[in-house]
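Mind having a look at this structure? Questions to follow.
One chain of protein is taken out of this complex; the other chains stay put.
Which chain is which? They are A, B and C, in the order written, and residues in each are numbered from 1.
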Amino acid sequence: MRFFSDNAAAAHPKVLEAIADANRLDTAYDGDDWSRRLDGAFSDLFGTEVRAFWVTTGTAANCLALAALCPPYGGILCHRDAHIEVDEAGAPAFFTGGAKLILLDGEGAKLTPPAIAEACNRIRDDVHQVQPAAISITNATEYGLVYRAQEVSAIGDLAKKRRLALHMDGARLANAVASTGDSLADLTWRAGVDALSFGFVKNGGLNAEALILFRTELADEIAVRRKRAGHLLSKGRYLAAQLLAMLEGDLWLDNARAANGAAQQLAKAAPQRLVYPVEANELFLKVSEEEAERLRAMGADFYEWGPGEIRFVTSWDAQAASVEKLAAAIASL
Amino acid sequence: MRFFSDNAAAAHPKVLEAIADANRLDTAYDGDDWSRRLDGAFSDLFGTEVRAFWVTTGTAANCLALAALCPPYGGILCHRDAHIEVDEAGAPAFFTGGAKLILLDGEGAKLTPPAIAEACNRIRDDVHQVQPAAISITNATEYGLVYRAQEVSAIGDLAKKRRLALHMDGARLANAVASTGDSLADLTWRAGVDALSFGFVKNGGLNAEALILFRTELADEIAVRRKRAGHLLSKGRYLAAQLLAMLEGDLWLDNARAANGAAQQLAKAAPQRLVYPVEANELFLKVSEEEAERLRAMGADFYEWGPGEIRFVTSWDAQAASVEKLAAAIASL
Amino acid sequence: MRFFSDNAAAAHPKVLEAIADANRLDTAYDGDDWSRRLDGAFSDLFGTEVRAFWVTTGTAANCLALAALCPPYGGILCHRDAHIEVDEAGAPAFFTGGAKLILLDGEGAKLTPPAIAEACNRIRDDVHQVQPAAISITNATEYGLVYRAQEVSAIGDLAKKRRLALHMDGARLANAVASTGDSLADLTWRAGVDALSFGFVKNGGLNAEALILFRTELADEIAVRRKRAGHLLSKGRYLAAQLLAMLEGDLWLDNARAANGAAQQLAKAAPQRLVYPVEANELFLKVSEEEAERLRAMGADFYEWGPGEIRFVTSWDAQAASVEKLAAAIASL
Partner (left out) sequence: MRFFSDNAAAAHPKVLEAIADANRLDTAYDGDDWSRRLDGAFSDLFGTEVRAFWVTTGTAANCLALAALCPPYGGILCHRDAHIEVDEAGAPAFFTGGAKLILLDGEGAKLTPPAIAEACNRIRDDVHQVQPAAISITNATEYGLVYRAQEVSAIGDLAKKRRLALHMDGARLANAVASTGDSLADLTWRAGVDALSFGFVKNGGLNAEALILFRTELADEIAVRRKRAGHLLSKGRYLAAQLLAMLEGDLWLDNARAANGAAQQLAKAAPQRLVYPVEANELFLKVSEEEAERLRAMGADFYEWGPGEIRFVTSWDAQAASVEKLAAAIASL
């Protein structure tokens, strides 16, 4: 019963097959047949012209995007619990050349237009204070909540008004789509998102993530920045092939649905213990230390989030038996 | 007859098998079973205690190492044709925070102690000029020449005397070992190398390279820098497994021997055309434009290196038929 | 009645005299007679061997020091209202190469050992989170409070225990000395401070500040970083002469006493309105908008700090008449 992280899960068999299929001589870097199909495949998926880049981590996707959207002397508005602030070792400052994360509060790691506006208003418009240049939101959030299309859109409108770029960390965007039923287009470019880190690794991928640019004029700069950061792999076809496999037959969506479904099943086991509503594939439960111990004794593996809180993350490959067993264990507390 | 680059070659079947074997649930990042075996496996291979890190590109390996060996305000002595100068898009400056590459001349992209000493002596010892802090050499070089153990050792001695760190870009170190017969230990740490980028992707790997620290006290810093640069993959086991597969039964050495052998075979076809002696898996030939055209017409693919020069690179999977055919074509010019 | 900022005040006549005296041919940069006397003069002043560097701004002094004390991937613990966070346009990130300011709370912009310890404890000790490497405190603080020697010492002890470097922003250190009666030595190196930005410009200087290193082994690095940041002036003697003039006969202390005295006089005019005790040369008063308007109408110039709060800063040259008039105006509200 390992529900520690969706990073722990195996890759989907179709992803491995795709890698094996790509195992032949081809052009190096991103000149191969697979890589060259990415722009088209993702443009079809999003229903608009995009430029798509493979990278191997969400941190790289996030921070390359932020570097193109925010100057070294600018600020990026994000939630205090955002992955870029809490779990990327200062990578945003490294990639941007020193941009500042301006930290906002908000329930369940969600930003709202009033919180953003208020943060902007607090900043004196002079050269002494770092001026905001971009907003970054995470969907689904670090607490497993989702932004619906209209929520993103409200932030996008504010961004436009304030001349701020909008970045979305979509490490679990698939889960947000599966949860909201909103389209990828509505959740991103139609809502004003400029650049998206589209996660696949947590969702059944092996080691390929996608950086999607809706502002296609940034593509040349991103291509250079990717190389310069050591993220242009010499045999890129093995990454591109993974992404294409995930898009094939909407595997990405099926996987997300499976993970979300498992999370819902667990949520039902102890609705009164939930710290947040379960909207994607993460559960945060209130438990005593003694209860946590008992769960562990029953074979459950999870993340101790903080005092009296534990986190479970379900994966695309959550096996029915395992989920049921954990649900029962939780219910038995 | 594709001899454009060893990056174009497929991955060795054993590497793919290893990836497939690693396709199960395990701890994220580098906490998995495979990653945790790397230090031991590479320590055994080098005959000394090392710390080994997987990364996905040679650029990342090179520049993470250089960032730990050279302060932002320091200089790195390297050859004018070094990969870090010519083909990494300024990544050394990015990773180090602005360190300067100090460019030296030398036959076939090789540095010599006199050239290094002379470059150091030219620099005034004051705050106005960037002071050298490290040396970086490539073995085998960008022109397919190799440093023998005693040559590295001479540079290592000078480095020690001048208090300079020594980095080796070993994108094709396997080929240098196969060519010289010198041991990995003699070519690296015994000769004074502090950190090594040990290449596997050009040599039959899929997307895993190794950064080897002989100065093990740098490991904590490298671990942080790797994460901060977006190079800590969330499912690291797929990289570690590749490296372990390459070490298994000295696959890395067999592959390099195969590539070197093919290069020798080609070299014999036209010894008088060689720009440099062929010591690894690269050939640079003098040809007229018309001759280049004829080779192309015969189905050969290669890199136009410069006016009147073309480059062939042989790979681990060079097929006998293909090599013979190309050798015949060259001989027929 | 201009009490907007101590940056607005003129320079002390002795400082101008010193500049005029230095107006002759001498060695460029910091090779002149004046610059070469700085180490000795400040070592005498502090009663220990220090290395002293002139710079032209507090931001440069702060951030050069921080760059030497904290790696690009490290964190600097400071108050949420610290000048380095609020008023230096992201300079700490620029000079350090991306270090992160970790923001703490504390009454009147003061840090306490428990707050520091708690902040450290919240940070997971792994590569995903930025690890603290330094503490920066401001004395007197941005709200005009002072750290006494034993308070600095308590922070210094914690810093040592946690292996954190300790920086002091002493833009108004003179005022803190004048206020506490504690010695420069007790407030700095005896209390564990590693590097100090010693302010003179707000205290009657023209454009010279001092960066004082108690860890003298950092001097070579600071010298290089100063040049590299464009802060090595070609005619440094005009800066060094200013600093020497400020030290002569303890002019720095006299000036600070004068400024503090004026602040005390104003404080007595409306003790019940004070937001913080007045311990240096800044007053924060609670006033209604209408009251602020009346003060302004009476000819007072001040900073609107926030809703219902205004700030007055007194200077070394606060004229008795002007201070009395303002005190009366405040009392009359």
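Basically, a contact is a pair of C-beta atoms (placed from the backbone, for glycine too) under 8 Å apart; a residue touches a chain by one contact, two chains touch by 3 or more.
Just so it is clear, the structure is predicted and the values come from calculations on it, not from any experiment.
Novice: Sort by label and list the shown chains the missing chain touches.
Specialist: Contacts of the unshown chain, counting the full complex: A, B, C.
Novice: For the chain left out of this view, which of C:Leu184, C:Leu233, C:Leu251 or C:Ile330 touches it?
Specialist: In the complete complex, the chain left out is touched by residue C:Leu233.
Novice: Check the options C:Phe94, C:Tyr147, C:Phe284 or C:Phe312 and report the residue that touches the missing chain.
Specialist: Of the candidates C:Phe94, C:Tyr147, C:Phe284 or C:Phe312, C:Phe94 is in touch with the missing chain.
Novice: Where the complex has a chain not shown, which of B:Ala99, B:Ala134, B:Ala171 or B:Ala269 is the residue touching it?
Specialist: Considering the complete complex, B:Ala99 is the one touching the chain left out.
Novice: Can you say which of C:Ser35, C:Thr57 or C:Thr141 touches the chain missing from this structure?
Specialist: C:Thr57
Novice: Would you indicate which residue among C:Lys202, C:Arg273 or C:Arg311 is in contact with the undisplayed chain?
Specialist: Of these options, the touching residue for the absent chain is C:Lys202.
Novice: Which residues does subunit B use to touch the chain missing from this display?
Specialist: Output for subunit B: 72-73, 75, 86-90, 93-94, 97-100, 127-130.
Novice: Which parts of subunit A are in contact with the chain that was left out?
Specialist: Considering the whole complex, subunit A reaches the absent chain at 71-73, 97-98, 127-128, 131, 221, 223-228, 232.
Novice: Tell me, which residues in subunit C touch the chain that this view leaves out?
Specialist: Contact residues on subunit C toward the absent chain are 2, 4-5, 7-11, 16, 19-20, 23-29, 55-61, 63-64, 88-91, 94-95, 201-202, 206-207, 224, 227-235, 238-239, 317.
We adopt the following convention: only the chains that are shown with their structure count from here on.
Novice: Taking each chain's centre as the mean of its CA atoms, how far is subunit B from subunit C in angstrom?
Specialist: Subunit B and subunit C have C-alpha centres separated by 50 Å.
Novice: Please tell me the distance, in whole Å, between the geometric centres of subunit A and subunit C computed from their C-alpha atoms.
Specialist: 42
Novice: Multi-chain contacts in subunit C: which residues touch at least two other chains?
Specialist: Residue numbers touching two or more other chains: 72-73, 97-98, 127-128.
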